[in-house]
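Step one of this worksheet: look at the structure below.
Only one protein chain is missing from this complex, and each of the others stays in its spot.
This part shows chain A:
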Amino acid sequence: MRLPATLANALHLGVKELRSLLRDPIMLVLIGHAFTLAIYTGAAAMPSAVNRATIAIVDEDRSPLSARIAAAFYPPTFLPPVMITQAQMDARMDAGLDTFALDIPPNFQRDLLAGRNPAIQLNVDATRMTQAFSGSGYVQTMVMQEVQAFAQRYRGGEVPPVDLVLRARFNPQLEKSWFGAIIQLINNITMLSIVLTGAALIREREHGTIEHLLVMPVTPFEIMIGKIWAMGLVVFAAATASLFLVVQGLLAVPVGGSVPLFLAGAALHLLATTSLGIVLGTVTRSMPQFGLLLILILLPLMMLSGGMTPFESMPAGVQWVMQLAPTTHFVALAQAILYRGAGLPVVWPQFAALLAIAAALFAFALLRFRRMIGETAG
């Protein structure tokens, strides 16, 4: 007898939330933007690790070989190399104009052919982490290839006996945009679900309608469930549409695994984040405070969840703390399902963790919400 009433109330209250949202053009625009343009631009603007890297060459040799090396660098991996003098090199690197500067010493070709093992100096601006690492490997490999090819023509030599055949699985071209699209989608799911639920609660408090609800035969539990399912549903629907239309359609990102399984994970994740939205809505007194707190919560959730950088490379302490965040598990399961085509037998630990976190957050949100209602003072 009790359950149907609770369900009915939660249903009516949720429908009310949906109707309210429908008449809030700013939020609708925000949702629309977050699941279309934001994902598209976020993914499209993501360059692959070494892309259009700036390189300068100090050619003190001026030999056919040095010219050949210089000609090896071309877009899109590198911008056309700038030929500079040694005197310019430091200043240009200081100003951040070049990420790489290659110094080919005088008599390089002669020494090479004479078998004197000459050295080329490669200067890397190591403050540009993303390019410095893999880029220097690239430059090295390319220089060596040119040198080898050149030497072979003049001296003849043996082919390396062992060949390394490298293949990247799940993303053969290592396209960053595939990755970027999904991460944007995940980030926007997290952001919007927190914003919508928290704002719905604060709006109700600011307009005084929450008191109105509380004098009716409605329990805080029902009010909270109403907000959670309605806002969760909106984000869920928008994210699903975005996955099919924008990610798979417009951006043509191939999805490896089961979309329903991913959506099930998203639903669990939404339970956790909408509960978090309620918690934030109860601890802050006003919208501006909510906004500031939101940023403090949202940025770590996005940046430390393994979405931006590899999770296993983070300090142990951070990894430990982030195990408590729903996004960490959601990112892990999304990557496993969508890229690697993993199924439930593989990702069940993430599902279990997400479920535990969602349950805990929900319980805490209910506690906070009940307490807030106890404190509702005029």
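Here, a contact is a pair of C-beta atoms (placed from the backbone, for glycine too) under 8 Å apart; a residue touches a chain by one contact, two chains touch by 3 or more; residues count from 1.
Basically, contacts and distances are computed from a predicted model.
Of the candidates "Secreted protein", "NADH-quinone oxidoreductase subunit E", "Quinoprotein dehydrogenase-associated SoxYZ-like carrier" or "Ribosome-dependent ATPase", the chain left out of this view carries the UniProt protein name "Ribosome-dependent ATPase". Within the complete assembly, A:139 is the residue of A:56, A:84 or A:139 that touches the hidden chain.
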